[in-house]
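This is the structure I want to talk about, given as structure tokens.
Let's look at chain A:
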Amino acid sequence: MLTDIAARLQALFDQVHLWCSQSAFWSGVFAVGWSLFKVVLIIAFMVVNVLVLVWLERKVSARIQSRLGPMRVSRPHGWAQSLADMVKLLGKEDIIPRSADRALFVIAPIVSFTAALLVYVVVPMGPSAVVSDLNIGMLYLAAVTSFTVMGVLMAGWGSNSKWTLLGAMRGAASIISYEIPMVLAVLGVVMLAGSLSTTAIVQAQSGLWNIVLQPIGFLVFLAALFAELNRVPFDMAEAESELVSGFNTEYSGLRFAFFFLAEYANLVALSAIGVTLYFGGWQGPVLPPLAWFLIKTYAFIVLVMWIRWTLPRVRIDQLLSFGWKVLLPASLVNLAVTGIYLLWV
Partner candidate 1 sequence: MSFLDGLAALAPTIGFFVLAVIILVSAWMVSHARRITHAAFFMVLVFTGVAGVFVLLGADFLAGGQVLVYVGAIAVMFLFAIMVSDLKEISDAETRARGAGTGSAAAGGTGTRKVWFVLAGLVTVGFAGLVLAALARSGLPAGAVGAAAGPGTTAPIARELFTTFLVPFELASVVLLVAMVGAIVLVAREREEEVE
Partner candidate 2 sequence: MDWNLVTPELIVAGTGLAVLVLDLFLSEERRRSAAYLSLAGLLAALVASVRLLAAGLPDGSGAAAAGPGAGLWGGMLVADPFALLVKLLFLGIGLAVIMLSVDFVESRRIAAGEYNALVLFSVLGMMIMAGSRDLIVIYLGLETTAIASYVLAGLLRGDARSGEAALKYFLTGALASAVILFGMSLVFGGTGSTSLTALLAPGFLGLSGAAPVSGPLALAGLVLLVAGFGFKIAAVPFHFWAPDAYEGAPTPVTAFFSVGPKAAAFAVVLRVFAPVLLLGQAGGPPAVLPVLFAGLAVVTMTVGNLVALTQKNIKRMLAYSSIAHAGYMMVGLAVATPQGTAAVIYYLLAYAVTNLGVFAVVIWLNNRGTGDEISDYTGLAGRAPLAAAAMLVCLLSLIGIPPMVGFFGKFYLFMAAVEAGMAWLAVVMVVNSAVSVGYYYGIVRNMYLQDEPAGEAVRATPMVGTALGLTVAAVLALGFLSEPLSHLARLAGGGL
């Protein structure tokens, strides 16, 4: 039944494609339309995942804290809690502080959201299920995450409040400090695969997962991941017990929802990237690739949540000296060892 529908869709797609390829103009239109379709698909994927994750996060944290978590919005286990949250957020009043820098204040959530969206372009969910298998996949990823910092800085400055500014600056400091070891750690994987393409990286792990070959690199990546995601123990940009809510303190309603969405979308994306880099991506026995991809990604996400709810927040200076004095040398050692391994072993 399901395969039948898929086959019919495929046939329809092929027909449209064939018809469009007869003329340069229509093939251009087709390309644009196909890209738009992919974007819509990504956004849908993002939103669904975020809704699940918000619920999951509440449940995981409750479990760790010996609570039940949300139980009342629908059964079993209050699964509709996220929907209720969403409705609540959308219904809130949209406030722009009078002293805010309007332009930056308005653009910031869009930048954050777009940056999160762009990451999905290179996430491989199956042998051919990737939006665009860029040659420079991992470089693209590192470049795109730069825009995440931009969103944080825009919001922090644009709100014109000390909490947001402090949050933004801490966030920027931690992200740029941790981006360097992260990129260096990822380079080890890239060297093993001999390619920057995410698909090639997954294929290179068909025998052995990179976690075995790159344990130091993985630990560095994991640590840097928390800084990139602004999650405890490195949630400098938010630090709700010190900075109210950090860089997004002044936001409400839909605009806040965008940041919220971007944050969880980043969690999914970077977890997926972690799986791609170190756990063989979509590869696995019996089950279809997409299933393996989702299973691994969610396992990774649970790991991240587990760490978040277990550890306390570090101080900003501890964070920075850990980044520069421990992670950076560790990632360099990893890089050197990988190089030696590739050259002489």
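Basis for inclusion: all candidates are chains of the complex that A comes from, given by their letters.
Everything that follows uses one rule, which is that contacts are C-beta pairs under 8 Å (C-beta built on N, C-alpha and C of every residue); 3 or more make two chains touch, one makes a residue touch a chain; residues count from 1.
For clarity, every value in this text was computed on a predicted model and none was experimentally measured.
Although all of 1 or 2 belong to the complex, chain A touches just one of them, candidate 1. Across the interface of their complex, candidate 1 is touched by residues 23-28, 101, 103-104, 134-136, 139-140, 142-147, 149-150, 153-154, 156-157, 165, 168-169, 172-173, 176, 179, 196 of chain A.
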